[in-house]
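The complex is shown incomplete by one protein chain, all other protein chains being positioned as in the whole.
For reference, chains read A and B in written order, and residue numbers begin at 1 within each chain.
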Amino acid sequence: MQGSTIEESKLNLNYHKEAEAHHGHPDHRMFGIFVFLLSDSMTFLGFFAALLIYRSIMPAWPPEGTPELELFIPILNTIILVSSSFVMHRGQTAIKNNDVAGLRLWFGITAVMGAAFLMGQGYEYFHAEFGLTTNLFTSCFFALTGFHGLHVTVGLLLILSVLWRSRDANHYSSSNHFGVEAAEIYWHFVDVIWVILFVLVYLL
Amino acid sequence: MNIPSNIVTLIAGIVLTLISLWYGQNHGLLPIAASNEATQVDELFNLMMTIATGLFLLIEGVLVYILIKFRRREGDTTDGPSIEGNVPLEIVWTAIPAVIVFILSIYSFEVYNAMGGLDPMAAHDMGPKKLAHSHQSELIAFNSENQQLALGLGASPESNQGANPLIINVNGIQYAWVFTYPDTGIVSGELHIPVDRPVQLNISAGDVLHAFWLPEFRIKQDAIPGREVQLTFTPTRIGQYPVICAELCGAYHGGMKTQLYVQTAAEYEQWVQQNTIADGETNQSIAFNSQSTEPDLLAPYAEKIGLEANSLALLHHSHH
């Protein structure tokens, strides 16, 4: 139930703003998205908790003999992902001014950045000196980054679908751009999770 | 809501209390208690039983009374009185359970502490170690700083259990218990202990989870592969008691049973003598012949279960 107060106020905003658009039906989708993300964050919480428990009970963490993690690409990836959130936000600002071209531009850049992140991760996977089953740490590494990568992929698909729909210049407007907002909120969520993950897996 | 505050209620209350008090002591549901700790657990249970009986009679009594008293009369289609709440009453029935569970928590804490559950040094969890199936050198070194985690039951702070306990290593495998006496090198399928001397069991498992349960001693502890857990108790009653595996460990989980013999010091010495004479190689065979003291239970399945020599050898290896 935590956080429901924030969501409620969000909802009320949407309630009034988009009430006209849907035949008198208030729009609950934003509320639903928040509830979903709350739930999804619990999945990550589960993974993180497992990781932290292993850390605290194992004599050495990462277990002795684990190859050093290469930090260059992950750091680059972090920079890309974090800045992509800002880039993406410009897209939303654009559509709020009815600037569809701006939306397409900024979302396009975000998509490229997202793809770059995934490619970076792919590179990291293929050049890792360890495998999924090398030891507990490497298993955790692949499970966590992999599950996050899956989320990035979904986020990327959302962005691409916004781009696809925005081919029709009238699809999104300053008063009607739920898809844009949803994709963006999801992307920020994935971003925040990455920062936590990065600290827990790479830095600690 | 008028609470009938007359003689009848008073009498009902007294009767209810008396029945609860009586039943709490005389339910006869528990098996024999064979240690001091078991007696304490029983007293705790008796108290809980008393409270539960009281609450049970109270609420079921109210329900039965309602069932008889407040039935709708034939042809009456009116509503009942519109009572929507009663704050003092609600406070009472919030406060009473709160007090009850407070008392129960404190009391349980006391009993648990007396059983040695909070003894941090004796019962430390050293975290999981890697199971060595072939080479002992694969064991990850213990993290020696990590000893604040208590697992299992240690020495009771009230008694001098800490003094000179008989140490026995217990290993659970599908589907048998293996007891190793490090002092004498005896390996046995049954547990023999002298009466009135503290026993410290170091429990672990060789394959999956098991749980070491002594119903007459009211103690149980999971045997966890890769961890060693301690269970300390002092038997006070001579006799033969079942040792049961209480954690699902496979198809023949139900057959994973053996016996605990609490013996006089002399009898115990004799048993030790008998088993150490046949030193070296033979003591394994002795151990597992004794499985046959439970003929009707496991014998028919022995083949399927496959208590084979190599799995035993393996156990012997990983357990030092």
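Rule of thumb we're sticking to: a contact is a pair of C-beta atoms (placed from the backbone, for glycine too) under 8 Å apart; a residue touches a chain by one contact, two chains touch by 3 or more.
The definition used in the following text is that contacts and distances are computed from a predicted model.
Name of the non-displayed chain as stated in its UniProt record, restricted to "Tryptophan synthase beta chain", "Inner membrane amino-acid ABC transporter permease protein YhdY", "CotJB protein" or "Cytochrome c oxidase subunit 1": "Cytochrome c oxidase subunit 1". Across B:Ser20, B:Gln40 or B:Gln200, the single residue that touches the chain missing here is B:Gln40. For the chain missing from the display, the contacting residue among B:Ala34, B:Met115, B:Ile173 or B:Ile186 is B:Met115, taking the whole complex into account. Within the complete assembly, residues 1-2, 29-31, 40-41, 44-45, 48-49, 52, 55-56, 59-60, 62-63, 66-67, 70-73, 76-86, 89-90, 93-94, 97-98, 100-101, 104-105, 108-109, 111-112, 115, 117-120, 123, 125, 128, 130-131, 133, 140, 149-151, 207-209, 211, 213, 215, 218-222, 224-227, 229, 242, 244-255, 257, 297 of subunit B touch the chain that is not shown. Although one chain is not displayed, subunit A still touches it through residues 1, 4, 8, 11, 15, 23-26, 28-29, 31-32, 35-36, 38-47, 49-50, 53-54, 57-58, 63, 132-133, 135-136, 139-140, 143, 147.
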